[in-house]
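In this view, the complex is presented without one of its protein chains, the others remaining in place.
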Amino acid sequence: MPENETSVDVRETIIYVRDLVKRFGHFVANDHLSFDVYKGEIFGFLGANGAGKTTAIRILCGLSSPTSGQINVGGFDAYLETEKIKKNIGYMSQKFSLYEDLTVEENFTFYGGVYGLSRKQIKEKTTLLLTRLDLLEERKTVLKALPLGWKQKLAFCVAIMHDPKIVFLDEPTGGVDPITRRQFWDLIYEASHNGITVFVTTHYMDEAEYCERVTIMVDGRIDALDTPANLKAKYTASSMNEVFLRLARTAKATGE
Amino acid sequence: MFKFIVKEFHHIFRDYRTMIILFGMPVVQVLLFGFAITTDIKDAKIAILDKSNDYMTHEITNKLLSSGYFILGGNLDKDDQIDKAFRKGDIREVVIFEKNFAQKIEKEQHASVQIIADASDPNMANLLFNYTQSIMKDYQRQLFKDKKFPLQIQTETRMMYNPELKSVYMFVPGTITILLMLICAMMTSISIAREKELGTMEVLLVSPLKPFQIIVGKVIPYVLLSCVNAIIILLLSFFVLGMPVQGSLLLLMAETILFIFMSLSMGIFISTVSQTQQIAMMMSMFALMLPTILLSGFIFPIENMPVVLQYISMIMPSRWFIIIIKGIMLKGSDITYLWKETLILVGLIAFFIMMSVKKFKVRLA
Partner (left out) sequence: MRTILYIIQKEFRQLKRNRQMLPIIFVMPMVQLLVLSFAATFEIKNTNLYIVDNDHSQLSRELTAQFRGSHFYTITGYTEDYKTAAKALELRKASQILIIPDHFERDLNKEDKAKVQVVTDAINGSAAALTSAYALSIIRDFNVNLLVDTYPAINLKDPVDVRYSFWYNPKLDYTTFMVPGILVLLITIIGLFLSGMNVVREKEIGTIEQINVTPIHKYEFIAGKLIPFWLIALFELAFGLTLAKLVFNIPMVGSIELIFGVAAVYLIAIMGLGLFISTLADTQQQSMFLSWFFMVIFILMSGLFTPIDSMPEWAKTINIINPIHYFIPVMRNVMLKGSQFSDISKHFWALACYGIISISLAVWRYRKTS
């Protein structure tokens, strides 16, 4: 249970994780993770590369099965009901989200159709989202020809196109300039405002400030779980970056 | 640069699936060609429509069935059963003896037997018919031993280089060629295309390694692999199949290495024109492997092809290499007989490398 809570949370839990363990042979990638994610919040999953973030998010998405622990996503069990989970979530990873050899519109059509939207809905959503991104003219452009920042924003839109309960973002803003990142987070805020829970992993510590609550993973364990404000207070740090460094140093000090 | 080669080796060896196939293939192919794939005729199913059913027809039938060429697929009683028998696809030939066969031979010295061959496979049909006919002529000679004709020309036939008419001799050189091409051309082209497709090629180009070093590094493991493979095939064909190497082993190895470089240069060229691995593969397949199998003289003799195709096959290195191998292994030819073909191979290598360099420069420019 998270400590240092200054208020009692009566919000609905949409992701429930208790003692999640994921082992690859002898290597423990996720070591007894426990946390709740509340409906509608922007939940950050921070940590250095290799800390176990991607492993955990893949389990929550149903891409990987846990070694042990209780996991419930959107009301569905992560062992037995992975397909039901998938109906209700969206996913975007830094590496590959959209098909490079299809146009923007064709990507929207494909994923929309796959998630069960009608042709009319697909058309409306596509226009809506492209207008929001100010990319309507690029409708028929092949994805390969677009700059990375646009691709990322488009990928995000495709991920939320079917109005999922939760959208999982795995290092979504890698490789772009800070302004584009800021614009991306605007999109995230809007989605959250519309009731979508956002679960985002990142190694950019400044992005942690944008989240409502964050956890920091170190070596497969959760070493902190709280709002950014609380964490900064607890570790007397002026930025999340400092919080992270302190945690990492503590881990080193205790001989990990 | 050495490290790069080592990395490539590791890359390949870790891929144990490919490894198994790489070394299993020659063994399997030699086994197949040695024992399973043959143009020889054996155990062809025939049907007998015997309208006589006398001792003579039985004798002839026995002779046919004990020749090793034929086995009995069925006995028919009516003419209209023939089409159905063929249509089912099992029966290759039907032998029809007319009524009162033995009687007619004894009294009139003349009776007829009809051979109907399923010519949907014309080669088979031709061979089967020839064998059937010669067995019958043999029987006839036995019957009429005493009849002596004057002015007999006796022909003695001699089969050179392959007295037992083993079809294996035809296939082993082709097998070596195909395998070397597969490894050196196909796999190399796909391997290089892979770096391009996954974007790692640019990383390599930016490194201190020169482009030609990259290519050499990528290619050396395959060279070694194909050498090992070629040796395996030769050893296997020699020990298991009894295929001789009449000529100089050294020359054989030298020409093989030449051909390896030939395939490599082709593989490199293909990779320079392919955007993705799939394309490299399809190109290797359609522009290289299939034509090699069918136009190089591997299975089908070049002399029988339409003139146009004979000219096309001239630009195919595999055609020349097969001639070289057959020459060395089966005829014991030395370089004085094969210099023309060798030169052609060298020329083709130069050609492909030049083309590859040109293409490569264009991309970098």
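Here the chain labels run A and B in written order, and each chain numbers its own residues starting at 1.
To be clear about the criterion, contacts are C-beta pairs under 8 Å (C-beta built on N, C-alpha and C of every residue); 3 or more make two chains touch, one makes a residue touch a chain.
As the structure is a prediction and not an experimental result, all values here were calculated from the model.
The residue touching the chain not shown here, chosen from A:Ser97, A:Gln152, A:Thr173 or A:Thr201, is A:Ser97.
Those residues of chain B that touch the chain absent from the view are 15, 17-18, 21-22, 24-25, 28-29, 32-33, 35-45, 83-84, 86-89, 92, 105, 109-127, 129-130, 132-133, 136-137, 139-140, 143-144, 149-163, 165-167, 169-170, 178, 182, 186-187, 190-191, 194, 198, 274-279, 281-283, 285-287, 290-291, 294-295, 299-301, 303-306, 308-309, 312-313, 323, 326-327, 330-331, 333, 337. Contact residues of chain A toward the unshown chain are 61-65, 82-83, 86-87, 89, 91, 93, 95-99, 101-102, 106, 109-111, 113-116, 142.
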